[in-house]
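What follows is a structure written as structure tokens; I'll ask about it next.
Apart from one protein chain that is not included, each protein chain of the complex appears where it belongs.
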Amino acid sequence: MTLPTPQHTATILVSCPDRRGLVASLAQLLYGHGINILDAEQHADSSANQFFQRIRMDLREMHVDRGTLERAISEVAQRFEMRWRLAYGSPKKRMAIMVSKYDHCLHDLVLRQRAGELDCEIPIVVSNHPDLGPTVHSYGIPFHCLPLRADDKQAQEQMLFELFERERIDVVVLARYMQIVTPELCARYAERAINIHHSFLPAFVGGKPYHQAYTRGVKIVGATAHYVTVDLDEGPILEQDVMRVSHRDSVDDLIRKGRDLERMVLSRAVRAHLEDRVLVSNNKTVVFG
Amino acid sequence: MTLPTPQHTATILVSCPDRRGLVASLAQLLYGHGINILDAEQHADSSANQFFQRIRMDLREMHVDRGTLERAISEVAQRFEMRWRLAYGSPKKRMAIMVSKYDHCLHDLVLRQRAGELDCEIPIVVSNHPDLGPTVHSYGIPFHCLPLRADDKQAQEQMLFELFERERIDVVVLARYMQIVTPELCARYAERAINIHHSFLPAFVGGKPYHQAYTRGVKIVGATAHYVTVDLDEGPILEQDVMRVSHRDSVDDLIRKGRDLERMVLSRAVRAHLEDRVLVSNNKTVVFG
Amino acid sequence: MTLPTPQHTATILVSCPDRRGLVASLAQLLYGHGINILDAEQHADSSANQFFQRIRMDLREMHVDRGTLERAISEVAQRFEMRWRLAYGSPKKRMAIMVSKYDHCLHDLVLRQRAGELDCEIPIVVSNHPDLGPTVHSYGIPFHCLPLRADDKQAQEQMLFELFERERIDVVVLARYMQIVTPELCARYAERAINIHHSFLPAFVGGKPYHQAYTRGVKIVGATAHYVTVDLDEGPILEQDVMRVSHRDSVDDLIRKGRDLERMVLSRAVRAHLEDRVLVSNNKTVVFG
Partner (left out) sequence: MTLPTPQHTATILVSCPDRRGLVASLAQLLYGHGINILDAEQHADSSANQFFQRIRMDLREMHVDRGTLERAISEVAQRFEMRWRLAYGSPKKRMAIMVSKYDHCLHDLVLRQRAGELDCEIPIVVSNHPDLGPTVHSYGIPFHCLPLRADDKQAQEQMLFELFERERIDVVVLARYMQIVTPELCARYAERAINIHHSFLPAFVGGKPYHQAYTRGVKIVGATAHYVTVDLDEGPILEQDVMRVSHRDSVDDLIRKGRDLERMVLSRAVRAHLEDRVLVSNNKTVVFG
């Protein structure tokens, strides 16, 4: 079989109480509409009695239109009390990157997108500082500096939302953005805004985690990418990784080694999100392979 | 849903050319016989156009007997040119361990089996040396010493086969067994005999891999568990892992660190095999999660 | 050069404020007494202005007695405000293992000691439960069951201290010992009692860390070996390691994977301690290579 191009693929993510006949019903429905299953992965969480499934589909021989397919899925979904989300392979998701002064994650995300590793558009980069403007411009990406005014946080946020609206932003990535985001943003971009925290959460929540790690004398440091929620550093974890350190490493060494971790962890999390491989349940993620 | 006990579960492993309708047909068949799918994982290798699937099933409400189920599967299998294997959750697989003089993998396998990590019986341990007899006996496991006679290898092998036959051995694990096994054994226990090689294959094939690694000055050493085939060290790889080393490590240090690797890698491979999570295709393995 | 046997080696561990001439003075002193340096490692913590050094020595051509050597070191130590500890290569350290009901770390430590990986005697195993008695006896090691009486904790502890005294215990290893040790024990065996905590500290302090990790949805679990201090889970960290997990892993899977981590981490920490490679400063460890 030749592989379909992105325009002819779609991905469905499903979660529901685990019940008999689920898999067969959905497989049968798709087959009956001329859809071929490219990849299916499922997970049953027996402790919570929840079922999760991701199906990537080839739509080339689908003999109904999208609306008909979606109605058919709706019916099955109702029967099984499914939450579901259908994402078509095109157009690409539009991703906004938010930064402050650190540039390593910014470079990394842009270079990976250019290398074809991250399948998205990056129409804007937003910052609360002007410093990274030239860097962003050197990539030919529009840079928006929205400084925070202590007396009027809402004004900045309002501009942010208008900007995101205008640019039809699907995903927001906080690439070492050093401001606390508002509950409003968390709500609007729930499960669509990704943050990188520079520690192995839940160790070292809050500020200056590398300093905390140094003081505690840990032998391993980490980084954590998570969906943004109102409770800081408490959102569903998408990806984590760690690196060995020793008594030889100063705080500066931890920061340097940590940059590599942050880059790797954030880019893997973003990639999983962009490929519709993530389901959230009970403040935890199911990240399919 | 309460979870079924092993007596009421079965696992089917399937491989076939990738074709439309596969997933739906099998799901439908199982559902139609009152079987609930506990876990399903599939993999499509688009470069080889091969499809692989593992389904773990709950048989408690199956309303036919095993024979009827198997005939039904056979029919679908024929239609899709499937190779398939159905393994019932009980009785447990019977595993023979073969050793020579090193005991670390032996201890590890037995202790894991006792801790419930490896779901199998260990009715016998076989060796070409008498040394580990007391160790094996201390675990209450029958020990068979079958020394190799240079002039008559076949005699030993014949005794081995009779022993395996009598003990109804399903799986053979070469836990640092230091003899080359015969083509006859490879054939009889194809995809059921597992060896641990103490290097990151294909680096350092053959003898004394830690010495080879030391001489080459590598910064990482590894271990590899693979199914036994006639071509030494060339069998399908089940599992590998590595450990960082440095100029400080002598050959003895590599050997010591390697023991940990060998234990971990071999036990993970054995566990995957015992849980019917492995499919072989084109001298490579698909190891489901 | 042929290598000296343990009877002819000694290790000195030194910590002091970092000052000019330190290295030269100590090297000169040893050389002047006919001592050859086998290995020297040093570390300067510039943020705390502390200097740490470990020197492993060959005493075969030392032309003074031990007392004279120690007096000479004392003099240099006074000049540089050094804390120092001299450990001779023999006799071996005597290690007590304390357990409750879990046996995996116990098996691991004993088997490693027998394989020559841990250079120590294990004259006793102590438990607050009788369960592991037969296991310990099967290794030919005396087992002491000292049940805790809620109304009289001191009685048990007094027996423990007498036992340790009688057996001339140098090191105490809490191999998943499930009781909180008293401040008295912490004080008597300061920097000589090692505990294994089954999480990546400081994440998941306290009880049931695998359950905590499962609930938080982390993608990595860890284990931490630390010196025992009065503040539970706050002692100087000797060693940590981690393992990747996923949404597929149940709490039982985390516990199973964790056992491998606990074994590895605890045994590495014990090994470092037995080889006199650890210095504590400011509640952190310097673990030389």
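In order of appearance the chains are A, B and C, and numbering begins at 1 in each one.
As a working rule, a residue touches a chain if its C-beta (ideal position, glycine included) is under 8 Å from a C-beta of that chain, and two chains touch if they have at least 3 such contacts.
This is a predicted model, so every value here is computed, not measured.
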Checklist outcome for this item: Among the options B:Leu201, B:Val228, B:Ile255 or B:Val270, the absent chain makes contact with B:Leu201
Item to check | Given B:Leu86, B:Leu163 or B:Val218, the one touching the chain that is not displayed | outcome: B:Val218
Item to check | Where the unshown chain meets chain A, residue by residue | outcome: 104, 107, 111, 115, 117, 138, 246, 248, 256, 259-260, 264, 289
Checklist entry - So that we can see where the missing chain sits, which residues of chain B does it touch? => result 43, 45-47, 52, 200-204, 216-220, 222, 236-242, 246-248, 250-251, 282-287
Checklist outcome for this item: It is residues of chain C that touch the chain not shown, namely 1, 3, 18, 20-24, 27-28, 30-31, 36-44, 46, 49, 61, 289
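Keep this in mind: only the chains that are shown with their structure count from here on.
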Checklist entry - What angle of turn lays chain A on top of chain C when you fit their CA atoms, given in steps of 5 degrees? => result 180
Item to check | Chain whose Cα centroid lies nearest the overall Cα centroid | outcome: B
Item to check | Separation of mean Cα positions, chain C and chain A [Å, integer] | outcome: 42
Item to check | Residues of chain C touching at least two other chains | outcome: 246, 248
